[in-house]
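Taking it in order: structure first as structure tokens, then the write-up.
One protein chain is absent from this view; the other protein chains keep their places.
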Amino acid sequence: MSGATTVSEYQATHTVPGRMGIWWFLASEIMVFGGFLAIYILYRMASGGAWAEMANHVSAPIGTFNTIILLTSSLTMVKAFEAIDNEKRKQATNFLLITVILGLAFLGVKAFEYSSEIALGFTPLSGTFWAFYYALTGLHGLHIVAGVIFNASLLVMAMKGTLWPNTQHRVEYAGLYWHFVDIVWIFLFPLLYLSY
Amino acid sequence: MTDTKHAHPNYIVIWAWLVFLLAISVVAVYLPFSQWITVTFIFVVAAVKAVIVAMYFMHLKFEESLVRYIAIIPVLLFIIMTLSLIPDTVYNR
Amino acid sequence: MLDHWFPKNISTYGGEIDSVFYLIFYIVGIGFLLGEAAIFYFLIRYRRRDGKKAAFVNGERWSQAAWIIIPTAIVLVLDLWIDFAGAQAYDAIKGEMPVSETIVQVTGKQFNWIINYPGPDGIFGTEDDLTKENDLYVPVNKAVKTILKSEDVIHSFFVPVLRLKQDMVPGRTIEAWFEATETGKYEIACAELCGYGHYTMRGFLHILSEEDYAAWVSENWPDTNSESN
Partner (left out) sequence: MTEQKNAENGHSEELSFWRKYVFSTDHKVVGKQYLFIALFMAILGGVMAYYMRWQLAWPETAVPGAGWIPEPTAFGGIIPPEFYNALTTMHGTIMVFFVGMPFLLGAFGNFLLPLMIGAKDMAFPRLNMMSVWTLFLASLVMIASFFVEGGAASAGWTGYAPLSADPIHTGVTWGLNLWILGLALEFTSFLMGGINFLTTTITMRAPGMTMYRLPLMVWMQITAAVIFMLSVGPLIAGAILLLLDRTVGTGFFIPELGGDPLLWQHLFWFFGHPEVYVVLLPGFGAIMEILPVFSRKPIFAYKTIIWSTIIAGALSFLVWAHHMFVSGMDPRLAMPFSITTILISVPFAVVIFAFMATLWGGSIRFTTPMLFALGTVMTFIVGGATGIFNGSAPVDIFIHDTHFVVAHFHFTLFPDVFLGGFAALYFWFPKMFGRMMNETLGKIHFWVTTIAFNAVFIPMFVLGLGGSMRRVYNPLQYDFLKPMQGINEFITYAAIVLLLGQFIFMFNFFWSMFKGKKAERNPWNATTLEWSVSYPIPHDNFATIPTVYHGPYEYSLPGNKSDWQPQHEENEPVSG
């Protein structure tokens, strides 16, 4: 980010390189997840409802619970960003901590869900729906893991106080990514848990 | 680094809306409407939720138009791709 | 001269494909020659000479841009012409499938063509079905419907003389038709990479005259044939 000094009145944009870069990254991510969702939707439509039987075995209550966890973590993430904008360091650290905990909670619930499904005999080889279920939630889960790691590294920096004064804007970028992962889940949840 | 101070809406209200929308889409599944109505409804709700998250949590509402294009064009492209694959992948197999 | 390029055509619709090809060939060929000639001319005419300065033409004004807009408009018109001719030919080939009495099922598998004849009852899966490998017998001057399937990977049923090429996709049933105008024995090739034996996937299309075909039928279905007579 050494060149950020050149943002000047000659630029057509007021967006700093970091945020611009994150948005381009998210655009490519939209196409990756978009491709996944497209394949899933097309297969689901082609199956003509034959998947409903399989889809009946996922637990909508657990899915709903996990959705609430993720929505709340998005809230705390954006609150952390707000706190940073308002120079409230302690508050920002706390909100980051809650975000990380909620992210881990999501993963924990997901792991419980996986293990109970596998215990019932539903593995990725139990049919196309299950293959999609594990592929989609697995890829999303990997994104969550990446997000948790990134958020946790910011949390450590915030606790040590090294987040300021040069790197606090990373909370905003991490937030953008985190909200994007949340949006993906907003679509995965009805696709996998509700539409049987 | 942050060049402009962001406007920060009341995030808790937005979160409450999101949870409310989540609740009605879960409830809708158990209501005795036809499958098509239910499916359409829950996906419209999901889209609304996604837009709310993007607009407020991701500040798209306060960004310049270029950033909005970066976000919207892939979504449109995804929709175009899915729709144009329906005749072959869904009905031609 | 162009006739030497293609294999012989013995298909009723092969001529349509060839004529669209020629149409494109002449349009594109003339455009190509004009374009290359213009470039050569510019290169010679405007080569560097001492004391001669280049013209300052940046093409921003409409009067200048016309030099590329008009040729582009011509390209657009020619494109639409090609599209229109192509659409007609495509409709003739892939549109309505003609009614045909001869139906054959060809199944690709690594690395053979399995050819199923439904027999006199015209229904697949009955006892009088006949299965052959790599040899397809059809009558001349009759529309033949082929049902194309695959057992393992994607193959492509390619008969150069018929101008017929159609992929066979496992899990799908794809129909194609042809009507041959000449008798003889021709080659069938696989046009889609299907594994290490792809190049050995060679079959034969036997196009028989009406009498020969009747003889072939009575040879293969002697009992039923006498009954139906």
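First chain written, first letter: the chains are A, B and C, and each begins at residue 1.
One rule holds for everything that comes next: a contact is a pair of C-beta atoms (placed from the backbone, for glycine too) under 8 Å apart; a residue touches a chain by one contact, two chains touch by 3 or more.
On a predicted model such as this, the values are computed, not experimentally measured, just so you know.
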{"item": "Omitted chain - touching chains that are shown", "value": "A, B, C"}
{"item": "Residues of subunit B in contact with the chain not shown", "value": "66, 73-74, 77, 80-81, 84-85, 87-89, 91-93"}
{"item": "Absent-chain interface as seen on subunit A, which is shown", "value": "1-4, 6-13, 15-17, 20-21, 24-25, 27-36, 38-39, 42-43, 46-47, 124-125, 127-128, 131-132, 135, 139"}
{"item": "Interface with the undisplayed chain - residues on subunit C", "value": "5-7, 16-17, 20-21, 24-25, 28, 31-32, 35-36, 38-39, 42-43, 46-49, 52-60, 64-65, 67-68, 71-72, 75-76, 79, 82-83, 86-87, 89-90, 93-94, 110, 148, 152-154, 156, 158, 160-161, 163-172, 174, 186-187, 189-200, 202"}
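Convention: only the chains that are shown with their structure count from here on.
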{"item": "Touch-based graph of the chains, sorted into line, ring, star, complete or other", "value": "line"}
{"item": "Euclidean distance of C-alpha centroids - subunit B vs subunit C, Å", "value": "45"}
{"item": "Separation of subunit A from subunit C, taking each centre as the mean of its C-alpha atoms, in whole Å", "value": "49"}
{"item": "Multi-partner residues of subunit A (at least 2 other chains)", "value": "none"}
{"item": "Subunit B - residues contacting subunit A, complex", "value": "1-6, 8, 11-12, 14-15, 18-19, 22, 25-26, 29, 38-39, 42-43, 45-46, 49-50, 53-54, 56-58, 63-64, 66-67, 70-71, 73-75, 77-78, 81-82, 85-86, 89-91, 93"}
{"item": "Subunit A - residues contacting subunit B, complex", "value": "1, 4, 7, 12-16, 18-20, 23-24, 26-28, 30-31, 34-35, 37-38, 41-43, 45-46, 60, 64, 67-68, 71-72, 74-75, 77-79, 82, 85, 166, 169, 172, 175-176, 179-180, 182-183, 186-187, 189-190, 194-195"}
{"item": "Complex contacts: residues of subunit C adjacent to subunit B", "value": "171-172"}
